[in-house]
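Below: one structure, written as structure tokens.
Apart from one protein chain that is not included, each protein chain of the complex appears where it belongs.
Each chain gets a letter, A and B, in the order it is written, and its residues are counted from 1.
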Amino acid sequence: MNLAHTSLRQLAAALRAKTLSSRELAQSYLDRIARMDPQLNSFITLDAPRTLAAADAADVRIAQGDTGPLTGIPIAHKDIFCANGWLTTCGSKMLSNFVAPYDAHVIEQFHAAGSPLLGKTNMDEFAMGSSNETSYFGPVKNPWDLAAVPGGSSGGSAAAVAARLTPAATGTDTGGSIRQPASLCGISGIKPTYGRVSRYGMIAYASSLDQGGVLAPSAEDLALVLNTMVGFDARDSTCLERPAEDFTAGLDKPLAGLRIGLPREYFSDGVSADVANAIEAALKEYERLGATRVDISLPNTKLSVPVYYVLAPAEASSNLSRFDGVRYGYRAKDYGDLTDLYERSRAEGFGPEVKRRILTGTYVLSKGYYDAYYLQAQRVRRLILDDFQQAFTRCDVIMGPSSPTVAFNIGEKTSDPIQMYLSDIFTISVNLAGLPGLSIPVGFGAQQRPVGLQLIGDYFSEAHLLNIAHQYQQATDWHAQSPALAKA
Amino acid sequence: MEWETVIGLETHTQLRTLSKIFSGASTAFGAQPNAQASAVDIALPGVLPVMNRAAVEHAIRFGLAVGATVAARSIFARKNYFYPDLPKGYQISQYEIPVVLGGAVRVTLEGVERSIQLTRAHLEEDAGKSLHEDFHGLSGIDLNRAGTPLLEIVTEPDMRSAAEAVAYARALHRLVMWIGICDGNMQEGSFRCDANVSVRPRGQKEYGTRCEIKNLNSFRFMEKAIEFEVRRQIALIEEGGTVVQETRLYDADRDETRPMRSKEDAQDYRYFPDPDLLPLVIDAQWVERVRAALPELPDAMAQRFQSVLGLSAYDAGVITASRPLAQYFEALLQNPKLGSRASGSDPEALYLDPKLCANWLCGELSAALHRENLEVEHSRITPGQLSGLLVRIQDGTISGKTAKEVFEALWQEGGEADAIIEAKGLRQISDDGALEKIVDQLIAENAVQVAEYRSGKDKVFGFFVGRAMKASGGRANPIQLNDILKKKLAP
Partner (left out) sequence: MSLSDSDLARLARLARLRLDPAAGDALKSQLTGILHLIEELQAVDTQGIEPLAQSPHLQLRLREDRVTETDRRADFQAIAPQVENGLYLVPRVVE
């Protein structure tokens, strides 16, 4: 059995059958990480003894017959989730010494399921970035091409999954931070409906947009992990109280009669030809599976980028005020008075992209600008929501590219923030509306870099989205392909 | 020139809850520093606020008590500024749409009643405390208070003197304690006022430039601080200067206000709706449930005491100064030995005389409480014990003077008035035969005075009353004694 290329369902079966122990499985992944990650830099923190201790505990549970679908399966977590006793950096120098004194709800859920924490994955600083180049811990490389970015901000999670350094990983998605790196790394990734996954213990970037989710090779894997991750948590006022749902239950439903909405704005000249071709091929495959195409329009798509770059920085400027060098985290070495302590600690602790967004957010909220920028952005946000609600009267799912291009080169866009921002044009509006979105690999474009197809559903349609993705993956094998590096 | 003072007050009332407004940490006063600062209160990365239902209910209660509008939908906003006692770098408050809008508080000043209009009341979280002593030039931050629920109650610029501002603050203080939303403890900071003070030439329509005075932690200081500030502003303008809008701190030791240095830079709080908290929705049923559970309010109760029980405005005011006092009074009226006011065929005979109760409450009991520095709810004599005593005054068993002796015994040793009266033999002599015997003997022994009285010297009557009382050991029923003396001395 090639453990690194085995699905979660098969791993769970092997663990239950005791042909495999959690310790063996965890050790094999730790070995792969030790061997390959120096090239990728997808992990910030590893703690093998802790991971193995958790694996041993899982083995005890399995021996006692106390098993769930993820018991004994190690999973990597984005370093945005606080994990008690683990360094939790959020990719920032500001938290480079922060050992979290509590568990995020998501971490609790995996702990309760008996899934050992494999390690904390690299990410853009405070989840601000689309390329993983803003991390204080250095950029992550794309396993398909080490010259390319893995996308961001969950770039470490995406690269680790693509290189099969972990069976699955958690991520967070504020403007595309799961779907875009999943797309760029040739894997599957889902951002659930806003409010499905508790944000408690997930370090906030833009609170009204942030949502936790999963990255894994296949839609079936996503469904299994999502089953554990989703759950009501009273500590997050925006977390929804809903009956438990099994996201794997409907995976096998046929797609006959599925109406796929294709927003013309997602197929404009802004999309590169290689991406467009791979998307078109995927749509043909869906037609073979019984789906039909419906032309739709999301006319305010282009405005989603400016709306996002008002609202997200505004919320971030406030969310990041708690990092002041007083109670935890980085404190400047030399300072005079209180203001100096604040200004130096924050100037030294935050990187340039974080500072840009804090200053932008401060600007749009400040006296005289609030109405023109912040309120206006919220009004346009409603227009974007209305576009989707209109569209879902005519189709069951919306499809388009997850990213207008395949992965770009490391360093290619770092000097021009605007170009970087525009790479999220197809993912951002989903967060603004709070809808679920999913990306699956559908082929390769220029330089053999992966292309991702984005699926957008109505509220709470995760199970349906996973079903639609899974049916495609039953008919194709893009999701089973892995980079050469992963086969070593 | 004649100047007019204009004052508006902002009062931070700590709401009486077990836990904080957005976390499950205790709000109890006096814990070790930071022992009640939870992950949410110290703003660890990743934590989130969850609103306390009881704090909302207190706000509704207040809104109803002042006749305000309780907003069906109000918004929590973030007020952004950096300060070490504010761990998140923002305070969660309400800005554009507060939970309570309008309303009024009635105050009486020198016998004149006025209504002070409220602008709004909004929910927000308290900050921590900075301590400046003993840290080698550093400040120590205690976040126990951070996240304590506050209702900030804001008036219109409706008050025209320091005395009026104090009258309003006292009325508000009584009200928030009365409806049980605040413990009112000013020493512990549960009720803190800031005053916005300006002056203008009398007759001018526009307001003058105002200063906000903070740190008014007693009614006395409030009055002195406002008076100082008014004098300062008038002197400044009369010397040709202008008032600068600023925040000033009252220094009680020097009896002066001075500018706060930390608030110098022009503030831009960048308020925006808190994305962690959705709009607060209060439906009509909730408001009605709270309304139904609201106690009779002090103004209404004082009115009733005057119109139904016939108390003076003064007594009614004193008794409704606090809810425990008013409750004591009402319990006093309900003596089980007599039956309640509502029952019985002859109501007049069945309940204690309200004036008698009021006199004893405001007199003897208040003095005893004051002497031992006790609140009425900790009185050493219960309403039941005291009414047991008052019943015996009302039915003539003992005189008012003897009752004071019984009261002292009750206060010191407890027990029941009847038992004490029996044990000490204090029962009034109301037996006509016994009294006649005393009077007959007096007449026999004081022939000279009898003759004087009968010849028209009415003053001598007092001599007989005094002697008879003395002879009875003070226990003679004075009314009966009077009657018997008159009868027997009659020529």
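Convention: a residue touches a chain if its C-beta (ideal position, glycine included) is under 8 Å from a C-beta of that chain, and two chains touch if they have at least 3 such contacts.
What you are looking at is a predicted structure, and each value in this text was computed from that prediction instead of being measured.
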Sole residue of B:67, B:201, B:241 or B:279 that reaches the chain not shown, by the stated touch rule: B:279
Which of A:110, A:350, A:408 or A:478 contacts the chain that the document leaves out: A:350
Touching the absent chain when the full complex is considered, from A:33, A:90, A:307 or A:469: A:307
Contacting the left-out chain in the complete assembly, out of A:90, A:364, A:399 or A:463: A:364
Residue of B:53, B:355 or B:457 touching the missing chain in the full complex: B:53
Residues belonging to chain B that touch the chain removed from view: 17-19, 23-26, 32-39, 42, 44, 50-56, 82-85, 130-132, 135, 137-143, 249, 260-262, 265, 268, 270, 273, 275, 277-281
Those residues of chain A which, in the complete complex, touch the missing chain: 97-99, 101, 193-195, 208, 234, 237-238, 240-241, 302-303, 305-307, 309-310, 317, 321, 324-329, 331, 335-344, 346-347, 350, 352, 355-356, 358-360, 362-364, 366, 372-373, 375-383, 385, 416-418, 421, 433-434, 459
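Here is the rule we use: only the chains that are shown with their structure count from here on.
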Distance from chain B to chain A - Cα centre to Cα centre, in angstrom: 57
Footprint of chain B on chain A - complex, ascending: 81-82, 88, 90, 95, 98, 100-102, 104, 199-204, 206-208, 234-238, 314-315, 317-318, 320-324, 326-329, 338, 342, 362, 365-367, 370, 374
Interface residues, chain B side, partner chain A - complex: 39, 42-51, 78, 80, 82, 84, 87-90, 141, 268, 270-272, 275-278
